[in-house]
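The other protein chains are all here in position, but one chain of the complex has been omitted.
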Amino acid sequence: MKKILNDPEKYVDEMLDGLCAAHPQFYRLVGDDKRAVARATPGKSGKVGIVSGGGSGHLPVFTGYVGPGLLDACAIGDVFNSPTTDQMADAIRAADQGAGVLRLYGNYGGDVMNFDMAGDLVEMDDITCTTVLLADDVASAPPAEAEKRRGVAGMVYAFKMAGAAAEAGLDLDGVTRVAQRAADACRSVGAALSSCTVPQAGKPTFDIAEDEMEMGMGIHGEPGVWRDKLRPADAIAEEMMDRLLADMPVDAGDRVSILVNSLGATPPEELYILYRIVKKRLDAAGAEIVMPLVGRYATSMEMAGVSFTLCKLDDELEGFLKAPCDCAFWTVT
Amino acid sequence: MKKILNDPEKYVDEMLDGLCAAHPQFYRLVGDDKRAVARATPGKSGKVGIVSGGGSGHLPVFTGYVGPGLLDACAIGDVFNSPTTDQMADAIRAADQGAGVLRLYGNYGGDVMNFDMAGDLVEMDDITCTTVLLADDVASAPPAEAEKRRGVAGMVYAFKMAGAAAEAGLDLDGVTRVAQRAADACRSVGAALSSCTVPQAGKPTFDIAEDEMEMGMGIHGEPGVWRDKLRPADAIAEEMMDRLLADMPVDAGDRVSILVNSLGATPPEELYILYRIVKKRLDAAGAEIVMPLVGRYATSMEMAGVSFTLCKLDDELEGFLKAPCDCAFWTVT
Amino acid sequence: MITVADLRAAALRLRDAMEVEADALNEIDGQLGDGDLGVTMRRGARAVAERVDDMPDDDMGRALMVAAQAFTKTSASSYGTLIATGLMAAAKETKGSDGIASDDLSRLVAAARDKMMERGKAALGNKTVLDSLDAMARALDGADDPAAAALRAAEDAQIALRDTPAQIGRARIFADKSVGMDDPGMLAMTKIVKAVTGR
Partner (left out) sequence: MITVADLRAAALRLRDAMEVEADALNEIDGQLGDGDLGVTMRRGARAVAERVDDMPDDDMGRALMVAAQAFTKTSASSYGTLIATGLMAAAKETKGSDGIASDDLSRLVAAARDKMMERGKAALGNKTVLDSLDAMARALDGADDPAAAALRAAEDAQIALRDTPAQIGRARIFADKSVGMDDPGMLAMTKIVKAVTGR
């Protein structure tokens, strides 16, 4: 296991300690067992709170995106595991500034159940909660079952836009509506080249041959749509764009953003090689690319691979995309 | 080879095309063979130019750091290979705003010879050049031969501080002096867990067993000081801090910055686990940590491993460290 | 009647059983899922066992709530959360009572099943632990030997659904492959029943 760690059982707690020690201007640990991270300086009173949460191992997702113009708090589970109900309730309480809290997170069974239970708990504290689930991975279910899709890197756009909406002073309904529209505007697809290793498991999550790749694989190693010999970068990018555009066609004049995301080990050099094709395809469709994102925005530790997220904009979403935000991993000015 | 690419011979050119396509607000290709990147909007007339250059495969180093408050231009070689004299001359010409150009780059044989020859070439264009070499890797030579040390992640601090000095209007001598002081203030050490693959070579640069690590290894796989079984994170961090502090002692009241850098595949989660010990050690020395950097600032593509860079500050250097800068990989506001 | 003392003893047996079964449960969950079911059950069962002294003799509801909270605190996987949900439902129904009458068992299991269905948004027949509970609730209704009836129902349900495709959670993605395989959560329920009934 090519990982730098001490006790696998302490991987997440030590990571959080280090995160908050390195960036005390952004992050603060809260909750009984210190498994929720809140903004160092809470949002202003009356601002809608936005909370997310999920398993560890995806930095900057989820915890990293706590900050002005983004999330208010986040509950952090073990690697690839849901946080507990109590941890989510801690995060919701930290996020609340009296105007209610939007729960904005990925569509995974354990997360959904626990966030629902956490909502029941904080009801007793008179905190009103709404929910928007990210379900952007087109490889995880056909369009007819779109609500069963899992949430992947599309949450970066949803965090950004909902975060900006909350900062702009929209009320809980308004922020929830923006978040839902952002979630609906995103489609993602990924391709993995190698596995990562969950510390507590101690061995790679899945096996894949040295010359193979898997199209459509999920960020926890969930199976994709095909596994085959590694293809050239351009062919990979073309197929991923095919899949996105088939699911959400883009027309001439559309304004879109696109996230070309490394799952971890894949270096930015290779993201840029892919970006040539992404741009070619969107140019060919007559779309205008706004604020493309290229880098490591949603990862699976040291997994090699990429994901593309296409986000269709309108004036409102574009404004929120470009609004300022700040955290240790992403600054928009 | 778990790499996403087309023709290995085109890896760098396609990467540069994608980089400039994705971030046209920052980067612009210049030169006959498009192997120099300049700021999209040149620095203002009369500003000292800062140029760097070196082999590809280290993003954000070198090219990524072209931008306001950082570099003016950069020459880009093949992966792990020096750019040519002509490419460096192209970069120097693009960086020049009439006030001379500082060549600021790592201490590698081919780079030094070519930058010297490029200086001879641009002399004919009446461009005055100075040179500051980064030689921060304490594992690459003993203190007595410090000038033979190779340059690694310390260049991030040097780019930042020299870039801010140039932006502040210092003249060529002044910028060169700041750059030299920044270079002198930095010490680095790295540890590698796995190799990366140079596209043109097609196989890993070095072999290392699944349960081994190498302390002090260079960013191109240059051998380090020991190779042994992978140790716990805390032990690795302690030893790396020992090596840095032995080379550049830190006293109570000192102000320092520290860069905890992933060589590529190592995820931020693990950098934060290491950061706990980094902070503990600097706290114990009575030093004040200023603007710690944790992330992927100087990489070797998909190599797993980390480096620490300790940078001792004074008022001038601290001011330049905190000054604003902007590029696709690093924004300071 | 099942007393809180019986519940404590059952909790200790469950812990011991899960120490033994954890690897096998991880293994079967790993075939189509993420392989953490054994971890979930071992952690959860340990936590319940650690808290048996917090279970008040005179309130079966509060005793069951202690067990539920032990699960929510230690495990947030689907299964752990559903078990906690079911225990909470039963806790609500038995609040203030000093035990569970045998002929009340069917009703309590049905209550757990319903709350878990609401929580997890799965349906009966989806090949999940719900189908085990449903079979048990029906079998317990008027059973002479509740323990035997529940265990047989859990086992039979597991077999009955073996050849249907998974429709829920991670295993859904491998629906085809899942045909002919036991659902890990149903298998775990069989083992839980075996342990708590001491069979």
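Chains here go by letter, A, B and C, matching the order in which they are written, and residues are numbered from 1 within each.
Operating definition for what follows: a contact is a pair of C-beta atoms (placed from the backbone, for glycine too) under 8 Å apart; a residue touches a chain by one contact, two chains touch by 3 or more.
Remember, it's a predicted structure, so these values are computed and weren't measured experimentally.
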| item | value |
| --- | --- |
| Displayed partners of the chain not shown (whole complex) | B |
| Selected from B:Ser82, B:Thr130, B:Ser262 or B:Ser300 as touching the chain missing from the view | B:Ser82 |
| Of B:Ala40, B:Met117 or B:Ala146, the one touching the omitted chain in the full complex | B:Met117 |
| Candidates B:Asp96, B:Glu222 or B:Glu270 - the one touching the absent chain | B:Glu222 |
| Residue numbers in chain B that touch the chain omitted from display | 77, 80-87, 109-110, 113-114, 116-117, 140, 148, 200-201, 220, 222-223 |
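One rule holds for everything that comes next: only the chains that are shown with their structure count from here on.
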| item | value |
| --- | --- |
| Least hop count linking chain B to chain C through chains in contact | 2 |
| Distance between the centres, which are taken as Cα means, of chain C and chain B, whole angstrom | 56 |
| Intercentroid distance (Cα basis), chain B paired with chain A, Å | 29 |
| Chain A-chain C separation of Cα centroids, rounded to whole Å | 32 |
| Touching two or more other chains - residues of chain A | none |
| Residues of chain C touching at least two other chains | none |
